[in-house]
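This report concerns only the one structure given below.
Let's turn to chain A:
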Amino acid sequence: MNAIELSDLAFGYSERLLFDGFSLDIAAGEFLGVIGPNGAGKSTLLKLVAGLLRPSRGSIRIRERDLDGLGRREIARTVGVVLQENPFAFDYSVSDVVMMGRNAYMGRFQSPGKHDREAVSSALEFVDALFLRDKRINSISAGERQRVVLARALAQEPGILMLDEATSHLDIAHQQLIARILLELNRQGKTVVFLSHDLNLAALYCSRVLLLDRGKVVACDVPERVITTELIRSVYGVEPIVTRHPESGRPQVMLPGERHQTPVSKP
Partner candidate 1 sequence: MSRCRNRTQTGRGMKLSPGSLGSRVPGSWPEGDLRHPRHLRQLCTVTLAIVILVAGCGHRPAPEQGLKVVSLVPSVTEIVYAVGAEKMLAGNTNQCDFPGAAKSVYKVGDFMSPDLERIVALRPGLVFVTLPMHRQLLEKLNEMKIPVYVSRPAGIPAVLKEIDTVAQLLGRKASGESLVAAMRRRLDSIPAFADTPRVYVEISGTPLMTAGGGTFINELLAGAGGKNVFESSVQEYPVVDPEAVLKVDPEVILLLHPDMSARDVTSRVGWGGIDAVRHGRIYDKLDEDLLFRPGPRIVDGVVLLAKLLHPGH
Partner candidate 2 sequence: MMQRRLLPGWVGLILLFVLAAALSVAVGPGGFSGTNLSAVMNLRLLRLALGIIAGGVLAVVGASLQGLLRNPLADPFTMGVASGAALGASLTLVLGRTAGAFAPVGGFAGALVTMLVVYALARVRGRVTATGLVLAGVIMSFLFSSLVMLAMILGRRTLGEAVYMMMGHLGAVFTGTTVWLFGVVAVLSVAGCAWLFSMSRSLDIMSSGEEAAETLGVDTQRVTKTVFVISSVLVGTVVSFTGAISFVGLIVPHLVRMLFGPEHRRVLPGSFVAGAGILLFSDVLARNVVPGGLPLSIVTALVGVPFFIYLLRSRL
């Protein structure tokens, strides 16, 4: 079964269409990396799939059900989303924040039940943030915050997880931590869609990579066939050096060398 099916999608923020006749299938259990230059439509695609934007034409199916026919709460129970920006206007506690992920399971006047509390605990545990549970969300580090937001998405118990630039502002330790968490989630059967500017991280962890440019699929295949010198050059306009990762064999991209001026010694 396909986790996500996009058929003949059309969408534009203004008169000009960004996507016009866009189609894509994402199989269940995939770990899909989505890369592409700024403005390629990565975030837009995520928002379309999450139901935040409406396409002007075409259909989106999640687990073989039409997105249109799904209520907001049902979508929330199926798809967990981690957006790029996560501001918190008020200083909720970490466990409060993660509990917000249980919203789609609770009635309007219902209080969190045992299962909700367990879901929150196990989500926090999974991202190794259980020790943070009583802290205030605005008092923890960026890396910790990212894990908490991820835990919130996990508390939704979704089958599909979509993340937009989840690691872009984190140190490499956290980048690895998050990537490993996602990998483990994928191994446990979750479909993961990972939008990133970090070509190497995507290549290292993802099972397939989707390269987007100006609303079009340039390539959607295993990393070896997408992260190539020709494709990177043609889409990004830089002259890359593509090598193989010494341990896993996945392609890794390096920028070409720069000639640096030797510093002039001062008299």
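On the choice of candidates, all candidates are chains of the complex that A comes from, given by their letters.
The definition used in the following text is that a residue touches a chain if its C-beta (ideal position, glycine included) is under 8 Å from a C-beta of that chain, and two chains touch if they have at least 3 such contacts; residues count from 1.
Everything quoted here is computed from the prediction, not taken from an experiment.
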Complex member touching chain A, one of 1 or 2:
2
Over in the complex, which chain A residues touch candidate 2? Could you list them?
47, 50-52, 72-73, 75-77, 79-81, 83, 85-93, 95-97, 100-101, 103-104, 106, 108-109, 152, 156
